[in-house]
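Data block below; observations after.
Note that one protein chain is taken out, while the other chains of the complex remain in position.
Just so it is clear, A, B, C and D label the chains in written order, and each chain counts residues from 1 on its own.
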Amino acid sequence: MNLDFLAVAPTIAITAAVVLLLMVDVVWKPGPRWWAVAAALGLVGATTASVWQWVEHRAADGELFFSDMLAVDGFSSFAGMLVFPVAGLGLMAGWGLVTGVGRRGAEFVVLVMIAASGAHLMAASANLVLLFIALEVFSLSLYVLAGFTRGGDGADEAALKYFLLGALASAVFLYGIALVFAATGTTSMYGAQSFLESTLILRPGILLAGIALLLVGLGFKVSAAPFHVWAPDVYQGAPGGVTGFLAAGAKIGGFAAMARVLVVPLESRIGDWAPAVAALAALSVVVGTLFAIAQTDLKRMLAYSSVAHAGFIMTALVAGADGVGDMWFYVATYAVQVIGAFAIAAVVSGAMTGKSPLSDYAGLAVRSPMLAAVMALFMLAMGGIPLTAGFVGKAAVFRAAINADYLWLVIVGLVAAVGGLFFYLRLIVLMYMQPLSDESASAPGVPLGVRLAIGLPAVVTIVFGFAPWPLLDWVRDATPL
Amino acid sequence: MALLLSLIVLLPLAGMLFLFAFGKRIGEPGAGIVATLTVGGSFLTAVVLALDFFTGSGATETARWFEWLPAFGVAAELRWDQLSALMTLVVTGVGSLIHLYSIGYMHGDARFGRFFTYMNLFIVSMLILVLANNFALMFVGWELVGLSSYLLISFWFERDTAAAAGKKAFVVNRVGDVGFIVALMLIFSVFGSLGFDTVFEGARFHLTEGMATAIGLLLLIGAAGKSAQLPLYVWLPDAMEGPTPVSALIHAATMVTAGVYMVARTGSIFELAPVAAATVAIVGAATALYAATIAIAQRDIKRVLAYSTISQLGYMFMGVGAAAYAAGVFHLMTHAFFKALLFLGAGSVIHGMADEQDMHRMGGLARRMPVTFATMAIAWLAISGIPPLAGFWSKDEILAAVFERGGSWKILWGVGLVTVLLTAFYMTRMMWLTFFGEPRWEAGLEPRESPRIMTIPLLALAILSVVGGLVNTPFKLTLEHFLDPVFEGLRLVHAPGGSVAWILAGVSVAAGIIGIGAAIMRYRGPVPAESGPGWRLLGNGYYVDDLYAGVFARGGKLGAAWLAFRFDARGIDGAVEGVGALTRRVGGWLRPLQTGFVRSYGLAIVAGAVGLLAWFLSRGAF
Amino acid sequence: MTVTPGWYMALAAFLFVIGTGGILLRRNALVMFMSVELMLNAVNLTFVAAGRELNVLDGQVSVFFVMVVAAAEVVVGLAIIVAVFRKRQTASVDELAELRG
Amino acid sequence: MTFPILSALIVLPAVSGLVVLFVKREELALPLAVTSSLVTLGGAGWLLFEFETGEAGFQFVEQVSWYRPWGVGWHLGVDGISLLLVALTAFLFPIALLASTAVTDRIRQYAASMLFLQAGIIGVFLALDLLVFFIFWEAMLVPMYFIIGIWGGERRVHAAVKFFIYTALGSALMFAGILSLGFLASDQLGGPTFDFVELLGADLTRTAQFWLFAAFGLSFAIKVPIFPFHTWLPDAHVEAPTAGSVILAGVLLKLGAYGLLRFNLTLFPEASVDLVPVLAVLAVIGILYGAAVAIVQTDIKRLVAYSSVSHLGFVVLGVFSLTTQGLQGGVIQMVNHGLTTGLLFLLVGMIYERRHTREISDFGGLASVMPLFAGVFLFTAFASIGLPGLNGFVGEFFVLVGSYLSLPGYAITAAFGVVLAAVYLLWAYQRMFNGEVTVEANRGLPDLTIREKVILVPMLVLIVFLGVYPKPALDIIEPSVDAVLDRIELKTDYVVPEFGTTGDLAVQK
Partner (left out) sequence: MVELVLFIIFGLAAVFGAVMMVWARNPVYSAMGLMLTMFSVAVFYVSNSAHFVAAVQVIIYAGAVMTLFLFVIMLIGVDKEEDRTENLPLQRPLALGLMALFGGGVVVAGRFAWTTGVRNPLDPVNGTVEAIGNELFRRWVLPFEITALLLIVAAAGAIALAFFRDDEEVDG
């Protein structure tokens, strides 16, 4: 039994920081500044730990720890390197919310950090039960975050819907785990993997049912159609300060879990699940795009677009292990884009409020050109226009799918991507080609933290749009052991 | 040599560029003088060069300017042989006279300088046309004369009619050009080159009769457009909207004869295509008769001349069609003299009558403008084919040649003969209505002779109209022998000699005299009322023009409008916009599915679960 | 005849479906939540039965963890429901349908 | 390592675009942009000067591998086909920028967009890696979208979005095509590659070629635009600001034809030969249809836009005539159309700045008010009609005569386009410039200003030069297009028709 604390270093860092934060907060009540410090400590620590793990365990050097419970490999450490900074960005973007809810801000910070850690564990767990626990850690935090401004318009509604549906989905997911356990005799992913490779199951009914139910749960997390129904309401209702992290985190954690589950234990069953995943992907891009076109609220529109993006990302997964790297590229770039976009939404419509009507953005280019420019950049990136990371992402996932002979899926995706332009361009039209909604409104002030939360994603989007090579190389090592 | 040859073109070109730049500045009469001098200069150059030919010692010369379109084996190259020499002399000679005349005629016009710029542009284009040594360059000139014709017809562009006429001329010519271009395609596809030498020398080795006929007919279309033959003649009468010197130079003497020149030039092709050649002759004969009938009923003096021009061009086509190229070209030359003279005279009349063109409002001008009357009278007799004036010799030779072909060609000869009679008739009518009888112009108008600068060219042309015919008489076929080297190796048709010649000549002269007599009988008294359906039919040129306007102009516009505003806007673009709109609308339709009720969401999730379950179970649970 | 674990798993499936029904048919947030708990119980039963058949303890251990998760879930869930109730004086989810489209 | 002139041609505008975007004093934006574009023009001139005429292959090649796993790299090169188009681009941009004085709002962004657009376009012409090509191809849309959408006319937004999405839809399929091509080729070439030159080594099945041709072709057809895909063009043209229209007509449309010639013909020769009839039919329809529709337009910009459809039809016909004359004609016609139509749009823009209307009926008798302007307009109109001595003629002549060898019927039908061209342009001229001045507002309109003359003169000169002495341009083009034809002959059983064959006695005997 090899107990290696370095293997769980990121989790330890977060937990320590969280506990420290709460303790000090309870005793001395130092307020937001301290929260920021603690959060920084925790996230930076966790990130560093992940980087160290990346250096140690990337590519072929992955290892299992805690009697095959935890996998420390390129996959998990990349997820860590991704999710902890994203959580940092999310906090910066939502800092207005943190300071807005008074003393409860401490809990907000704590929940974001734990959620991040949960997402990381989802990527790292090598055991289905541990995966379930991590997923719950992650989800429960998000439920609370979604409804954080209890009184806020629709925040509570968002929280309750998210919670009830999430509970349903995770129950189904758990049932899937149980069935897979029954079918393979183990909850360990790698155990299941070797079992499924070595033995031919004559009556795979239970196994197949298990896979189906697992996909339901995972599909829910990544908001893939038809399990996306929660996303629009939650994104719109949740306070502006947290939606970004909600969206980004869900994609990172959800796809980490999905990729690991599909590629490790179910590797030998790709023939069964690839078509299903392809179908979900196609459905997601189409449904997401069509619904998004008709939206009048930015956050809701982005919610549907995130459904479409879930579809694009799954497009990579039909290629199995070969597509994982491409998936990561897309997830990484999309996550930062979405954080940045929602950060801007929070600036324009407020971090405490849920709704963000498109009319708020009319003439934004005149009022605050920089915000508009960056927003336009994100829109173009999400639309997959070249010289943005969004294009490279699409190129990557489509390349993977084509290599896996899923041309039809690629064509569906590309056409849907064009349809997506309808609403991405709509926002640009509003910002650049329409007069100011109300002349009186002055340009909203943007605190430094938020500037970072908007600027860094913009930089990432451009840099990896022009020179994606390093990231492409890294993600090729970010595959499960 | 090559330099001098180039000089013929470069002089007017220089004049044009100079006038384009400074025409406004130097104004009247400087601009006119410059133009006249340059054209005159190139005339003299041409004379100098042509001397060798007259002495019989000349050989075909070329002047290569630069490699132009290697892909078509053509360079920007001029060709100097007897035919082009003759054309050059006519163009520059008549041209310089008309330039001189214009100085007086355009006196006081706001755009005096611009006018001469265009005139010189025309001379340049025409020279390129006749001097080109390959089809491509010939086509360039061909198009450029169209351009300058367009510019000059609509010179007074404030007048909508003038503008419209210019456009019409260019577009109709363009229709003919399609024929020309397609002909070039065929020629190139056969010879792999558009150079004259390659084509003409290779013709009899490479051309099947079918191909030759096709090319010939296509060339005919082009020629018909430029030379206003049936059915593409409609632009010429309208072209009279332009200043009269323009009508004289372009629409009587030179440009319109380009078609004749082309057919003569490409004789070696037509020789291989008897059908095409015959068609040329038939078209010519038909046009000659047709236009002559119309000319009878015109009241506008210039329109009479216009239709007369069309008719005379028909003669030339008859000639070249009958392979009597020399005869055709001969008539081309004489016609240039007397028709230019007629136009200039008419111009002088119009000038004197303060821009009155309706002959019914003229009369009795003989005394008022003696010079104009005298000179025009000569032209009148010349065109009527009265010996020994120029027209007689050339026209007679064509008719004789056609007759010589025998067989059904004799029908064409008959047509020609009738036309002679008609020609004499309508010309006489014109003369009488204009110069004799009671003055019919409204009071207060004091017509007087035009200034000397306008009458001198009249006199010069009058002299030419008298003696011009003597260069090629049955007694001494100077011109024909002069041109022989050009048509070397072609089976040419020559007018018969001996008694037949005398008989034919007598017949045609008789026809002319009958026509004149009939006209005098009819018009010596008070002007008869020229009304009634017959007159109206002829007066309106058989309503062909209106037919074209209805079918092509109006009909075409309607069709285009349907395409543009129905088919394109509603149909194609409608489909495009429709797809976009539909996509957006579908989004709207779908939205209600997102009811906002948790339990319906639950339903969706469970449904998805069931769906996945179904798929996976189908993979081996049965 | 002896009771095979299969019987239990079939029964569990039945319970699970009833739980689903609770979520789809009831509009009282609390009851819906209870249904979720029912579903979790059904899953637990599956775990245990399967574990017995396979003669391993993993099933039971999993159940233990599921229970812990369920407990935590209950805390959060009830907190949310209370928060909603405080604002709207109702626990009926049908009245929470402002966010739609 | 010689100086990477090609990269410079792309990077310079892009960088100066950034500079302009953040320049302190707004009034400096346009001058800076013009300077940059002039430098680019200089570079292009140097290229023309240094270019080894008579060489078929690519010159000034730059090749840097970017990402082996995908086989994508920075591969630039210029040959006789792209050289002139690059030069044209470099030539038109300073003019377009100088003609942009009407732009008063957000000048920085405007100038920057123009420069980015230039970088994109030049990139498209120079890229020899399909992925890079696509990146430029797609990225180029964005600045154009902004130029139309922000600085355009009344319905600019609709036009901009239509332009963007319609084109993007086309390129979406091309993107799928590019990816599958790279994948298909990877088996034969050992490893995936998007390098154009390497891809030429791949042998694709007939079916594969067919579908790839369709995927590429649709995208290009929309851009050209070939007949049924043309409707975005009039809208875009009408709404775009003057400079936008100039670039759109002058260069952007060429990209499509260029793509067909550069990629479809060479990468999918069999499919090209098979599909010649289809494209020839569409091209001929485009020629006549565009002209016919142009006749009755009431908006002069729309009219010119449809005339573009007609002229580009000639280009496509030339390209798919698969004869050297036809291909040369196609390429030279691209350049000439860029000059004449660009100039027409400039002139329309100038009159629009004076009267703020594009309705033909709002004008009339302008020739007496602004004779010089009228003269230039007429001149350009005749150039566009294809009057010999002006550039328009050369292209049409080559295309018609060249395509007769392989597609006689189509060529003859297409020849009627020259009549219609005369009709719509001269009629429009007549309505706008001839007759008495009908509308009071037109009285006393100022004639060309010095600045406008400065803009116009170089174009007029070029129009005459290319019309009178096109040989230098043709010499540059010929070897490259011959190389394309040789490849087609090599890969398929198609034989480029020789001259002096049709109906030849010598042959029949």
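The criterion applied here is as follows: a contact is a pair of C-beta atoms (placed from the backbone, for glycine too) under 8 Å apart; a residue touches a chain by one contact, two chains touch by 3 or more.
This is a predicted model, so every value here is computed, not measured.
Shown chains touched by the hidden chain across the complete assembly: A, B, C. Screening A:Leu43, A:Ala155, A:Ala247 or A:Val418 against the full complex identifies A:Ala155 as the residue touching the chain left out.
Among A:Gly74, A:Gly147, A:Gly254 or A:Gly449, the one in contact with the hidden chain is A:Gly147. Considering the whole complex, the residue from A:Gln53, A:Ser170, A:Thr186 or A:Ser305 that touches the absent chain is A:Thr186.
The chain not displayed touches chain A at residues 1, 3, 8, 11, 15, 18-19, 22, 65-67, 69-70, 100-104, 107-108, 110-111, 114, 117-118, 121, 127, 129-130, 133-134, 136-137, 140-141, 143-144, 147-152, 155, 159, 179, 181-186, 195, 199, 201-209, 239, 352.
Within chain B, the residues in touch with the undisplayed chain are 595, 597, 599-600, 603, 606-607, 609-610, 613-614, 617, 621-622. The set of chain C residues touching the chain not shown comprises 1-11, 13-22, 24-28, 30-31, 33-35, 37-38, 41, 44-45, 48-61, 63-65, 67-72, 74-76, 78-83, 85-86, 91-92, 94.
Keep this in mind: only the chains that are shown with their structure count from here on.
Across B-D and B-C, it is B-D that has more C-beta pairs touching.
Centre-to-centre separation between chain C and chain D, using Cα means, comes to 65 Å. Rounded to a whole number, the gap between the C-alpha centres of chain A and chain D is 44 angstrom. Residue positions 160-161, 164, 168, 172, 232-233, 294-295, 422 of chain A are each in touch with at least two other chains. With touch defined as above, residues shared between interfaces to two or more other chains in chain B number as follows: 580, 591, 594, 596, 598, 602, 606. The residues of chain D lying in touch with chain B in their complex are 162, 165-166, 228, 230-232, 289, 292-293, 295-297, 324-325, 328, 365, 367-368, 382, 387-389, 393-394, 397-398, 400-401, 404-405, 408, 411-412, 415-416, 418-419, 422-423, 426-427, 430, 433-436, 469-471, 474, 478, 498-506, 508. Only residues 591-592, 594-599, 602-603, 606 of chain B touch chain C when the two sit together in their complex. Residues of chain A that touch chain C in their complex: 129, 132-133, 136, 140, 143-144, 147, 150-151, 153-154, 156-161, 163-164, 167-168, 171-172, 174-175, 177-179, 181-182, 185-187, 232-233, 236-237, 294-295, 300.
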